[in-house]
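The complex is shown incomplete by one protein chain, all other protein chains being positioned as in the whole.
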Amino acid sequence: MEGNTFTGAARYTGSRVHRVEDARLLTGRGTFVDDIVRPGMLHACFVRSPFARARIDGIDADEARALPGVRAVLTAADLHPDVHEPWYSTAGKDIPDNPRPPLAEGEARFVGDPVALVIAETRALAEDAADLVLVDFDPLDAVADYTTAAESGALVHEGFEANVAGQLRGRGRRDVDEVFASAAHVVEEVIHQQAYAAVPMETRGLVVEWSGEDLTIWSATQAPHEVRAFASRLLGLPEHHIRVIMRDTGGGFGQKVVPLREDMCLMLAARKVRAPIKWIEDRRENLMAAGQARHEHATAAMAFDDDGTILAARIDHVQDVGAYPTPWPVGTAAAVGMLFPGPYRMDKASWSTVSVFSNTAGRTAYRGPWMYETTAREVLLDIAARRIGIDPVELRRRNMLSADELPYSNPNGMPYSDMSPREVFEQALGIVDYDGFRREQAQARTEGRYLGIGTSSYVEPTTTAMAPYGTEGATIRIEPSGTVNVYLGGGSTGNSLETAAVQLAADALGVDIADVATIQGDTAITPFGGGTGGSRSGSMIAGAVTETAAGLRERIVQIAAGLLEAAPEDIELAESRASVRGTPSKAVTLREIADVAYFKPHALPPGVPAGLEASGRYAARSPMIWANATHVCTCEVDVETGLVRILRYVVSEDCGPMINPNVVEGQIAGGTVQGIGGALLEHLSYDEDGNPTATTFLDYLLPTIADVPDLEYGHIETPGPGAGGYKGVGEGGAIGAPAAVVNAVADALAPFGADITRLPIGPADVVRIVEAAS
Amino acid sequence: MKPAPFEYHAPVALDEAVGLLGELGDGAKVLAGGQSLIPMLALRLAFFDHLVDLGRIPDLQRVERVDGSLRVGAAVRQSAVEHSAEVAAAVPLLARATPLIGHFQIRNRGTVGGSIAHADPAAEYPAVALTLDAVMEVASPRGSRDVPAADFFTGTWTTDLADDEVLAGVRFPTWEGRCGFAVEELARRHGDFAIAGATVAVELGADDTIRRCAIGLFGLGPVPERGTAAEQSLVGASAGDVEPKALGKQAVADLSSIPDDAHGPAEYRRHVGGVMVARAWQRAVEEARHA
Partner (left out) sequence: MHETEVHVHVNGADRRMRVEPRTTLADALREELHLTGTHLGCEHGVCGACTVLVDGDAVRACLVLAVQAEGAEVTTIEGLTPDDGTLSPVQEAFRANHGLQCGFCTPGFVVSVTALLRDNPDPTDDEIREGLSGNLCRCTGYQGIMAAVRQAAGR
């Protein structure tokens, strides 16, 4: 198993295999966390702050506790003494983290901040009781706007001066400034991205059950082993006394990658209340308290020479991290600066980033958390093109890296390799017929119609190998009857990891796909895994399965060779049978081989152990695996009403070879539509007092099926250094889409002269641009 | 998000419903389709001790012709209106407004009376009622009374109904002759609440003169409005002389309480309202010319 090739014939890998998850999910037989029922189970509900910032002078829960059916009302005083070490594996123990108390203690720091935990016989009763809890709030001036937080005078967290959670900067600023000072063209803009969020269709939730010795947690999560590790540290309870189970989880996109404060409260409450407890977040809570993302702005600039060649890039980035960012957000923000040069050739770049607290929901991870670098860069490039007087595609052609220039270190030290930036760009433009569209656009303008086209190109570090993501384990058991079970840590929240595992294992063992099943996401049963996140699972699961399968394959071949009286190198495995090459009638089934392995060990060849079970662990071969894509969007803008209609949307992407093209395209589609939402519709908005104004689906607008066209895909397969050459694809759609849409709208409105530097673009914003021009 | 507790009553006759409301006082609320009320209860934005469900009263589910009007029982489902050939023929404006209401799952439960009594400023049916000068039939322990649409909508989510009154039905006048009807609304996504909308009815003479017209506006104030000044300037004019965009601007020029929020600043709503009037006018006239 050296190199990038499988030892097995790729019969299933690479093809559009139908999903094994679908049978249960299509028939309503999935097991989501709200489907879990435990004997004597109680239900939890949080009392939450209605103020963005307020002192908590007292909590009177007498009336609430007296309500029939109410079992407990727990406050910080009840839960916090049991807190040991609440830190996250990805961030580590020693980072300069902000406080993150399970419940608000002494001060509420955002509207929705959990203040007390009510536990009752039903959720409805718990909500009734929550309404009876009297919290003595003394409202304070809130830091509602991160852009003025430094001057606010109020501190979100004591000890964090000017409300700065942290800052980082790259080198070379002086050199870059010198280049800017003498460049033929400098284009600089402040680009604002709004707060929006992952909004999975299933909200957060968990069930906790304490047995007196062991804690069992059913969780809606992307990483069951991180839930276990975190619970162990939080509670001071050894890991082997904790079991975390996830079966079906309804979307995560980063929001479920680590336990958040409410999860902490339930873990702490488990040993205090003598019954299993279920907490299912409702949608209003999810929009208020599960965290925000994407809220940031930067002064972004590029210097060009006369003919549009990029000389240098500079970005000074500021992001809103809310009151309780989780986990520590400062490190990820560095990626914004370091990736700002994107897929373009340039000698110099500099960056800085500042993370600022505000009295709003904390920043949590969301699909490509650093994606602002693509929004800022690609929007800036179109603005530059219009100002310099070059077609935006031509400007990119002059500067975009092509595959034969790689490996290439960008000026911030990012080591690009195994990508095809210029190639996907050209492929996407070919699919959309760029020149044809420009002709169509010109014709439409003569008819008073406004069409536009926008592109967006990015590079993405997937499958990063930092702890706890650097390894992935698998256990494969060929059962006595010859069928196969593949055990993986999992973490799929829709990522089709069961199907991927089954495809990969079937090929690695030469087994019919109908003979393979997978068990994932139970820490008592499945090997340690990092979960889903950072677009890692395709590569890491491929590695885990193929490494583990290789040893088993060896044993199968040996046993078959013995049974068939042939040389091992002449044995072929396919469709759950081992046969002699050239003589297909000389064959034995995997069932017969397993029968020998388990029940006739005396008949095994010398040196071959009994049984057919193996565990293995794959270690990532490189610190990251690069993937890239180009998005192209065309639109028509109704300049009377401001409504934008997307006409065509093309994504040409390079995630290397594909385990399952359906899954790849599905991931791109989902992320892309989230990005379209981010460009046009979604806004987790707050008023000037820090009150959230989008707390239901009536105000937080998700894209519907009527808002998006059929997506068109192009694929280029540049293998990466990981197992199978597979690269990550989960996050890319959400990274590339917003800029493509913004650029398309700006292009449509080019006759009206204004640039768009603030997202989202609503119809009122479009009309304002049109009216300002006349 | 579970509602606070309440008692539930399902009378089978109108007088029983009305009697219950009288008895239960202002802690009681009428439940029709529930598509507006139940979310408010779930969000605990509203609290009632009693819900009186009108859904099992046969008298409220009829659609029938009555002297130049179509009388629609308050509990008639929006989906029934949507698929009714009778409504399409008698009150095209009501039929055409219906597919704009939310989504089909909502319309399978939502009712005509419920939408009108809920009086959401961005709702279509109140505007249709106002545009056609519909008459609301109101029942109470004191008997029944008729309320013209112009007097029925008194504020955001507020109507002329007293706490112990039930909207039992609505009589929509039918228009005869060379008529055209159109509804245009601007929503961020299909089925969303309108940011601004217009309902237009026009009757043309044989010579293309405007014999009669009505322009309704919704989403542009706490209650639906009629563009009365614009209407008056149109009657007697030749349809060919009307410039739709100018008409639109005129219809919205004097509105003074346009909502202003994240979905639409006031000036944007006014502007779009004018565009909706223009587009609805054009379509209605086009239809009337071919009638």
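Per-chain numbering from 1; labels A and B assigned in written order.
Heads up, the rule we're going with is that a contact is a pair of C-beta atoms (placed from the backbone, for glycine too) under 8 Å apart; a residue touches a chain by one contact, two chains touch by 3 or more.
No experiment lies behind these values; they were computed from the predicted model shown.
The undisplayed chain touches these shown chains across the complete complex, A, B. Set against the missing chain, the residues A:410, A:495, A:535 or A:652 yield one that touches it, A:495. Considering the full assembly, B:10 is the residue among B:10, B:88 or B:262 that touches the omitted chain.
Touching the missing chain, out of A:343, A:538 or A:733, is residue A:733.
Remark: the omitted chain is touched by one listed residue; of A:320, A:472 or A:665 this is A:665. Not every partner is drawn; the one left out touches chain B at residues 1-8, 10, 31, 34-35, 38-39, 41-43, 51, 53, 55, 79, 99, 102-106, 108-109, 189-191. For chain A, the residues in touch with the chain missing from this view are 16, 18-19, 21-30, 32, 34-35, 37, 124, 199-203, 248-251, 253, 280, 282-283, 493-496, 662-663, 665-666, 668-674, 696-698, 702, 704-706, 708, 710-711, 733.
The rule is simple: only the chains that are shown with their structure count from here on.
Our note on geometry: chain A versus chain B, Cα centroid distance of 44 Å, whole angstroms. Against chain A, the residues of chain B that register as touching in their complex are 1-5, 43-44, 186, 188-193, 195, 262-265, 268, 271-272, 275.
Here chain A touches chain B in the complex through residues 123-124, 127-128, 131, 282-284, 640-643, 681, 683, 685, 693-694, 696, 698-699, 701, 703-704, 706-707, 762-764, 767-768, 771, going by the rule given at the top.
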